[in-house]
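The complex appears here minus one protein chain, its other protein chains still in place.
What follows is subunit A.
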Amino acid sequence: MTDSALPEIENAVVPPSNTVNVNLQVRLKGEGEKLLLILPTETETATATSWSDLWQQLKQRLNGGDRFWQPSTTVHLIATDRLLDAQQLQAIADALSEVQLQLTRVFTSRRQTAVAAATAGYSVEQTSVTKINQTLNATPVPLAEPLYLQMTVRSGMEIRHAGSVIVLGDLNPGGTVVANGDILVWGRLRGVAHAGAAGNSKCLIMALQMEPTQLRIAEFVARAPTNVPSQFYPEVAYVMSEGIRIAKAADFSKSQFSLPS
């Protein structure tokens, strides 16, 4: 690798701790013609995610990707075992319709939620949680489809995704992106990025301007050098035997694609 010009970064290895449990966050998933809006289950989240947290996540997710789906796409809400009252259902439907998505169907294992949804005029399917999970994980894919976000990931936000994450915007200090796949920040990366969170150390972190608080790939952790470089290039962070290294994007792709003869 030709990254000798780049300052050393401090490496450390942490015991593999947090594999991404994507069930902790609100998910939006395309399935054929429709979108699935999947809420984290109450039983799976150790510290119960409150409605206001859930609501914030949903709004942030919708704000970040509002031009990536067709207008008037139908949405099925997978509410799992979450208790939703009529007002909350209405709030979700309103938030969706703001970005021209249309809530039509609700899947739930809770009777009250089913009643509230039916009263509001949505078609309801009441099933057990395990069955919902089965249908969701029916075809175990190695990585979820990439998550494309056009937003600034601000302080306090945490994006978790079971695939690669692409942020068109900045990842600000105090913000976190955790992905099972690669992380590409088309902007300044100043927060914490954790690629290959499920343990894949082949994953990469790419940014136009790499000034991270911390980079993590699989079980490796690295801090950025304390002296700020005067000039920035698009850079790629990857794992070598000695830990995380950073290379200029231009050099990195050369070394990747032109195999030594």
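Convention: a residue touches a chain if its C-beta (ideal position, glycine included) is under 8 Å from a C-beta of that chain, and two chains touch if they have at least 3 such contacts; residues count from 1.
Just so we're on the same page, contacts and distances are computed from a predicted model.
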Exercise. Which protein name, taken from UniProt, belongs to the chain you can't see among "Septum site-determining protein MinD", "ATP-binding cassette domain-containing protein", "NADH-quinone oxidoreductase subunit F" or "TIGR03915 family putative DNA repair protein"?
Worked result: "Septum site-determining protein MinD"
Problem set entry | Given A:Q60, A:T80 or A:N180, the one touching the chain that is not displayed | A:Q60
Problem set entry | Which residue of A:G65, A:P146, A:G174 or A:P229 touches the chain not shown here | A:G174
Exercise. Which of A:M157, A:A195 or A:A218 touches the chain that is not shown?
Worked result: A:M157
Exercise. Where does subunit A touch the missing chain, residue by residue?
Worked result: 55-56, 59-60, 63, 98, 152, 154-157, 169-170, 172-175, 188, 190
